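Only a single protein chain was left out; the remaining protein chains are all shown in position.
And now, chain A:
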Amino acid sequence: MSDSDVLVQVRDLKVHFPIKRGVLFDRTVGHVKAVDGVDLSIPRGKTYGLVGESGCGKSTLGRALLQLTPPTAGEVSFDGVELTTLAPGKLRAMRKRMQMIFQDPMSSLDPRQNVESILTEGLQAHGIGGNREGRRKIISETLDKVGLPRWALSRYPHEFSGGQRQRIGIARALVLGPELIVADEPVSALDVSIQAQVVNLLDDLQDSLGLTYLVIAHDLAVVRHISDTVGVMYLGALVEEAPSDRLYTEPLHPYTRALMSAVPVPDPDVEDRRERILLAGDLPSPANPPAGCRFHTRCPWAQPTRCADERPALREIGGSRVACHFAEQIATGELRPHKVSAEIVRPEGEGEEPGVVSAPSEPGSFV
């Protein structure tokens, strides 16, 4: 693939959040490694889907890509321009080329702004459209694209249904004429029938406007439906990346297999026939990830050698990129899954032993 085809190139991106303790002096006692070394590239006009469970760092990756959360290390180049070192003014100008669609349309729209004001704000900030009339024209065209009626302009977000609110969110992203849209869980807050409307809308917009998407979602079926390439994240790193059809027919990483087998399919025949790979336990805390392969604590195929002490790098196996030492052996059936007993995982910030934290000893100690 030549460089001109790649719109976004991410190299070894890291986002670490400090964990602070103390009242007067904020001591940094550790880091939550939300994103810990991700490489990916998104070709122009294609959709890259990012899946993973909550807490795997997929949203942080999306935000860091747009520089909404400053990355700790790594490079993000957008159409050849390096974003991480760009001056704030220039970055601001770049932002009109990359926009975001948020998960919850109600909380990402200002309840006191009407739709026209919501859509005009971005145009004004970037000086697009010249005068009021010019902006009106752009806004009306955008409304048509997302399938909202003209009378919507004078209305406020609470007057719309969930699906329509998400359309407003999409219109707000589209109005600046972006090339890249990062959609963070664009349909998960919506009902099934409305979900399909929005998914189709995103598809149609890509066809007509040639948009590039980074779609972040936990719903594997939705991601597979709209993506060309799918990346699977686990604890801040990509464990597998493959063309979406291939990922489904030939998942190579044990985590991808488990994830695939866990998604319920609305078809009783499929449901009865398939073999579930049940993962034991929960996602380990990203503040204290397991050494070696991050997945080895829950992996049914984990081996005593290498898995616990050597972190696997993404390597190419027949069109997919997989971070697993034993992917080939698992694919051929040479290695068989074994039973894993669940390990107790503390929710974030509760690193202490269970015996120690029984009750807050003084008021406010858990605040």
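Rule of thumb we're sticking to: contacts are C-beta pairs under 8 Å (C-beta built on N, C-alpha and C of every residue); 3 or more make two chains touch, one makes a residue touch a chain; residues count from 1.
The rule we apply is simple: contacts and distances are computed from a predicted model.
Engineer: UniProt protein name for the omitted subunit, picking from "Glycerol transport system permease protein", "ABC transporter ATP-binding protein", "Beta-ketoacyl synthase chain length factor" or "Protein FixA"?
Structural biologist: Cross-referencing UniProt, the chain left out corresponds to "ABC transporter ATP-binding protein".
Engineer: Out of A:Ser227, A:Thr297 or A:Ser320, which residue would touch the omitted chain in the full complex?
Structural biologist: Only one listed residue reaches the unshown chain, and that is A:Ser227.
Engineer: Considering the whole complex, which of A:Thr60, A:Gln195, A:Thr212 or A:Ser320 touches the chain not shown?
Structural biologist: A:Gln195
Engineer: Of A:Gly147, A:Gly177, A:Gly292 or A:Pro337, which sits in contact with the chain we cannot see?
Structural biologist: A:Gly147
Engineer: Contacts of chain A with the missing chain: which residues?
Structural biologist: 53-54, 147-149, 151, 159-164, 167, 191-201, 203-204, 218-222, 224-228, 244-245, 248, 258-272, 276, 278-279, 281-283, 341-347, 350, 354-355, 357-359, 366
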